[in-house]
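Certain chains of the assembly are absent from this excerpt, and the rest are unmoved.
Chain lettering (A, B, C and D) follows the sequence in which the chains are written, and residue indices restart at 1 in each chain.
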Amino acid sequence: MNVRSEFGPPSGRLVSAGEKKSDPVRISLIRYNENDLEEKEVKTIEECFLPADPRLVTWINIDGVEDPAVIEKIAIHFDIHRLVLEDMLNTDQRPKTDDYADYLFIVLKSLRYDEKEGKVNGEQVSLVFGPNYVLSLRERESDSFNPVKDRLKNPKSLMRQSGSDYLAYALMDAIVDNYFVMFEKIGEEIEDLEEELIAEPTVKILENIHDLKRTLIFLRKSVWPVREVIANLEKLDPPRITRSTQIYLRDVYDHTVRVLETIEGYHDLISGMLDIYLSSVSNRLNEVMKVLTIIATIFIPITFLTGVFGMNFRNMGVLDLPFAFPGSLILMACVAGFLLIYFRKKRCI
Amino acid sequence: MNVRSEFGPPSGRLVSAGEKKSDPVRISLIRYNENDLEEKEVKTIEECFLPADPRLVTWINIDGVEDPAVIEKIAIHFDIHRLVLEDMLNTDQRPKTDDYADYLFIVLKSLRYDEKEGKVNGEQVSLVFGPNYVLSLRERESDSFNPVKDRLKNPKSLMRQSGSDYLAYALMDAIVDNYFVMFEKIGEEIEDLEEELIAEPTVKILENIHDLKRTLIFLRKSVWPVREVIANLEKLDPPRITRSTQIYLRDVYDHTVRVLETIEGYHDLISGMLDIYLSSVSNRLNEVMKVLTIIATIFIPITFLTGVFGMNFRNMGVLDLPFAFPGSLILMACVAGFLLIYFRKKRCI
Amino acid sequence: MNVRSEFGPPSGRLVSAGEKKSDPVRISLIRYNENDLEEKEVKTIEECFLPADPRLVTWINIDGVEDPAVIEKIAIHFDIHRLVLEDMLNTDQRPKTDDYADYLFIVLKSLRYDEKEGKVNGEQVSLVFGPNYVLSLRERESDSFNPVKDRLKNPKSLMRQSGSDYLAYALMDAIVDNYFVMFEKIGEEIEDLEEELIAEPTVKILENIHDLKRTLIFLRKSVWPVREVIANLEKLDPPRITRSTQIYLRDVYDHTVRVLETIEGYHDLISGMLDIYLSSVSNRLNEVMKVLTIIATIFIPITFLTGVFGMNFRNMGVLDLPFAFPGSLILMACVAGFLLIYFRKKRCI
Amino acid sequence: MNVRSEFGPPSGRLVSAGEKKSDPVRISLIRYNENDLEEKEVKTIEECFLPADPRLVTWINIDGVEDPAVIEKIAIHFDIHRLVLEDMLNTDQRPKTDDYADYLFIVLKSLRYDEKEGKVNGEQVSLVFGPNYVLSLRERESDSFNPVKDRLKNPKSLMRQSGSDYLAYALMDAIVDNYFVMFEKIGEEIEDLEEELIAEPTVKILENIHDLKRTLIFLRKSVWPVREVIANLEKLDPPRITRSTQIYLRDVYDHTVRVLETIEGYHDLISGMLDIYLSSVSNRLNEVMKVLTIIATIFIPITFLTGVFGMNFRNMGVLDLPFAFPGSLILMACVAGFLLIYFRKKRCI
């Protein structure tokens, strides 16, 4: 596992942390109000800099952080602080909300479970929302915002009748909803692991358990501040967040709390599995030792008897008795049987 | 164990999560004041939409969430927010209270211990209460509200003389009181398990202990927010919650705290049982090893002696001595006895 | 152990939880001020209902909760809320203070260590105190209030010159002081257990340690809320709690904190004992295995040698050598000695 | 170990807890201002009761709590509350500060490490300071206040120019500074123990580790409330604590925090040592078992071979072959060597 990448490099200086990824930057522009909806993919960011129209909500979505110039141009157009710019390009921020008088800057993590590698990928989603616009920046293209786009197409939807605060809520809601999908998959994996563990505890399973534990720690680290972010947003007064949107934010807040409880629940499950693993290992040792002890308890004493009857003393009258041989075998059987029964009764073996 | 179902699917969109359960939806309507009490089972929800009468408290109880249409009609009639509707139909909410200016929305969990499967079933109970009405929605029919119905029949009861806030309190009280019944049963099971554990620690018991631990974690998760819910209600000002009802809410609050302390107490008991289990297992190992060591300590040295006397050297005068054989046996008995006494004295075996 | 009784039955409905105990209810009435002191045992509760006299402090003490009727009559006379009545009769309340405008209701636990059974018995003490009166209800008769009665007999005592708030303080102080006596006894038991543990770690000691741990958890549960109760009382304004009584309450508060620290200290001691127990057990195993290994390391190789010399090959010239037998014995002694020294040097056995 | 004495007897009633200690009570009186300094040992406490002089700071220091009468006389002279008196004489108070309008009562613990017995002795230091005077009471004579006395002799020192609040600060600072000396000694002991542990883990070391752990728990209990005490003093307004003294109190506060961090650090070191101890013990067991297994793996199979060649069958042609004996020995060597290499390769032994 790459420990370093998980905990992130030092804060960079306006150099995109995403350089290695070669996906091209995709920009889409959506403008809407109750009556109209205009949606287009744009090639150059300049196409988005239309004259402001207070009757329309403008949503610019950018997928990919490879081209700092694009982000910088937007920042200049919307008069966004240099530190926001840096945070957008450094994709290892922790979720947070920064309140700049004119706009709000929100950082969230979009989480996706990669079943092949059995690990969770976290991608940064930055939102900047002002009175009439929402800028969203994702590390790479994904379908996480599609439900929002679909709902926008319905002219009767609440979103079309609301302002940019509701759009921001809808984007956050889409991200948090995705967490549940991920947890369903992690839950399945925990179930599988539990069955394997009961079947046979191997070191491989121990490592899987530790990987899952590490994943959950990563998730807790990613989701915990989201709760705070949404709680902060809820407290904002109108007109920044309207009363009706506040009710919806409370709903997202409840979802986040449930996600965190699920994480804690999984954490407890995994701790229990570790206990069971350790108990199983020591039970195995007990079983092995019991076998050894049974074998030794039965055979060591009677082997001693064969030794006695194998001694070469001249005057061993016992060796000449007629039924000495079968008698000795019977004696051995009795000794073995007695020891076996005796120790079993004492519940020692 | 089904891990996923325990921690819940993602938040649905107005599709009842109870579809698999085929119990029909049962609706009962109760209207009362100090003088009158009217109670009836209704077939269609429309029968409940009587003209408002400020002198009467209306209580509509619905058992079963299979028919979203019923709930939706009620929501429209009482002008209830869409998010409340969603939360009522998604039966995996965590207990909470949402304050909508006109009414309060309360989610609680009704817990029942299924002795056959040895696990706790949690069912969601949603309450909406406004100035003159209480709507209650349970996942399925149960007798948990019967004590409330019985008390309503007594015209001198405080409930008949109070408003909808007291009715809401009484329903919550009935749910919390049921927790105690459940804990009595869990307490019995812990006692049984403890006796079994002392008798013989098996892997089966370990798994039972872990199941109980998981159950307690589930219970803590279910009851902890209830405390908060009731604390929030207590803080509401009249006329929403009258002074006299506040005193009763404080009583329910105390009960919830006691339930939580009981959970913590059980948790400690179970942790202690895990310790005892592990100690027992390692004591067993000690016992087994002691048996092995005693056997080996006695017989290995004397088997060596038989080996000595069984060697085929030509010049072993000792073999020809007259009482060599019985003498050798006595020698072996002495060696074995000495070793046994020596190590026992040193408290090693 | 009876797990259930420890964590209590569900909240009852005005039926005394003390029914099984057959002690008769004893009522004593004390009225005093700076100049006069009147103390009498009364047969019927009605004798206590004297005309109110603002110049006198009235203290009614009831021992025994068998007769709900008595309590109910008092409640009616002093106009006490029904919920207070229920809490007084249900002797499994957690310590708390409820503020009813006219009077304060305080629940405490009187703790007594039963040396014979090695467990702590907690008995509920309920106090109701209003401007001129204190009602105290104990589960059963005890001498815990005797110091207070003795101090009342001294006309120069601060108590005689103070109001009902000081009397309530004195009763709480008497209860908390009793905790120290109990802890002295528990401390002695821990010391004894520690000595036994160092002498020989048995499973019996492990169970005793766990019983003590459970007792401490029970004590923490009983004392922790007492701290809160007293902190709440301290915050009340005159005339309910006078300034001078507040100073004394702070003193009781300090005592409670010390009790809690003692509990934590004992808890740490017991955790340390558990560690030592487990280490001792695994040290024992090491000792046993060392004995086994020494025996096996010495005798298995030389038994092999006897086997070699006991083989029946025809052409074993070695067997015919003149000093072969004593030589073989010397060889075996050397081999055994060498192995013993070798492994001892390597600090393995 | 005497568990009881560590956690203290019940709160006494104006009977000195120091009766067993026979040191005589020593009283010293110091009066000073910017210009004058008068210092004398007094025989009877009455000598200290000089007419109040607002231009002088009076410091009465008493070493020894054997003579309650002395303390009582002071209390009457300075009009000190009875509870303060009790707390001064009961030397098992926890550090605290009580604010009586006219004066402040401060309890601290002076800690000293007794290297011979390897344990920490805590002695109570009580301070009462009013506008012009400071009373200090120590359980027994010590040199902990000497630095303060030395600084007083310098007429240019800040102390001579400040009021009683600065003197109280200086005394507290002297006590806290002593903590660092003690921790240096404990640090040395931990280092020694660590070296011994790595050399050879014995049960003696385990007990030493547990004693140290217990000492640290005792220290935390003693120092933790000191932090709170000083934080409370810092918050007092002038003229009780002047602005300039507040800055110095903040400095003592920082020292206390560093002491607490040192305790936590030592605690972690000791936990680590426990882990290493346990690992060492189980490593030892592994080593012992490896030796046993190597011996058994080599010799049991070849002993079997000697048994085969020692059987008395008539028709064992193999016994008559010319080089059978040396051949059999070579066979045995091969078998032993093969097993040794095989299991070593599999990293099992």
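The rule is simple: a residue touches a chain if its C-beta (ideal position, glycine included) is under 8 Å from a C-beta of that chain, and two chains touch if they have at least 3 such contacts.
The model shown is predicted, which means the values in this text are computed figures rather than measured ones.
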### Query
If you can see 4 copies, how many does the complete assembly in this structure contain?
5
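Following the convention adopted for this analysis, only the chains that are shown with their structure count from here on.
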### Query
Leaving out subunit C, how do the leftover chains split into contact groups?
A, B | D
### Message
What rotation angle takes the CA atoms of subunit A onto those of subunit C? Round to the nearest 5 degrees.
### Response
145
### Task
Provide the C-alpha centroid distance between subunit B and subunit D, rounded to the nearest whole angstrom.
43
### Message
Can you pull out the residues of subunit B that are in contact with at least two other chains?
### Response
282, 285, 289-290, 292, 296, 300, 303, 307, 310-312, 316
### Query
Which of line, ring, star, complete and other names the graph you get from chains that touch?
line
### Summary
Inter-chain touches occur between A-B, B-C, C-D
### Query
Which bits of subunit B are touching subunit A when the two form their complex?
1-4, 6-11, 81, 83, 92-94, 96, 98, 100, 200, 203, 206-207, 210, 213-214, 217-218, 221, 274, 277-278, 281-282, 284-285, 287-292, 295-296, 299-300, 302-303, 305-307, 309-312, 316, 319-320, 322-325, 328-329, 332
### Message
Looking at the complex, which residues from subunit A come into contact with subunit B?
### Response
177, 180-181, 183-184, 187-188, 190-191, 194, 247-248, 250-251, 254-255, 257-258, 261-262, 264-266, 268-269, 272, 275-276, 279-280, 282-283, 285-286, 289-290, 292-293, 296-297, 300-301, 303-304, 307-308, 310-316, 318, 339, 343, 347-349
